[in-house]
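Removed: one protein chain of the complex. Kept in place: all other protein chains.
Showing chain A:
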Amino acid sequence: MGIRFVLMVNKQGQTRLAQYYEYLTVEERRTLEGEIVRKCLARNEHQCSFVEHRNYKIVYRRYASLFFLVGVDDGENELAILEFIHLLVETMDRHFGNVCELDIMFHLEKVHFMLEEMVMNGCIVETSKSNILTPIQLMDKTS
């Protein structure tokens, strides 16, 4: 299914966004997030950004205080996922202007919306920033 989940976690390990593309119970999500966060946040910047966990491969990237963790299938192209994370951040940056953790906290819905535009059902469906942002800008304009 390609991408299995997208997580945004801050330095303290608090989840800021969690989007799953397969159903897990609340309990399963919690334990999974806990394990992943513990694994990834302990790593330093000289280490590579790929971690194997259970049957996922986790590709993560750190931007300031925020970690972007993407769980993918084993066959997925890791570098492409890193680019996807960067695209997501750039998109948010274009929309919010100097995006920070607070923006994501208070506009979670919008971030979800962007993510929905980019990924459906674990497949990346849209990779152009302007295409992703058009519907959101439209909503902002009309509100």
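Here is the rule we go by: contacts are C-beta pairs under 8 Å (C-beta built on N, C-alpha and C of every residue); 3 or more make two chains touch, one makes a residue touch a chain; residues count from 1.
Note that contacts and distances are computed from a predicted model.
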item	value
Protein name, per the UniProt record, of whichever chain is missing from view ("GPI transamidase component PIG-T", "DDB1- and CUL4-associated factor 13", "WD repeat-containing protein 46" or "AP-3 complex subunit delta")	"AP-3 complex subunit delta"
Interface with the unshown chain - residue positions in chain A	1-2, 15-18, 21, 23, 26-27, 29-30, 43-44, 46-52, 75, 77-80, 82-83, 105-110, 112, 116, 120-128, 131, 134-135, 138-143
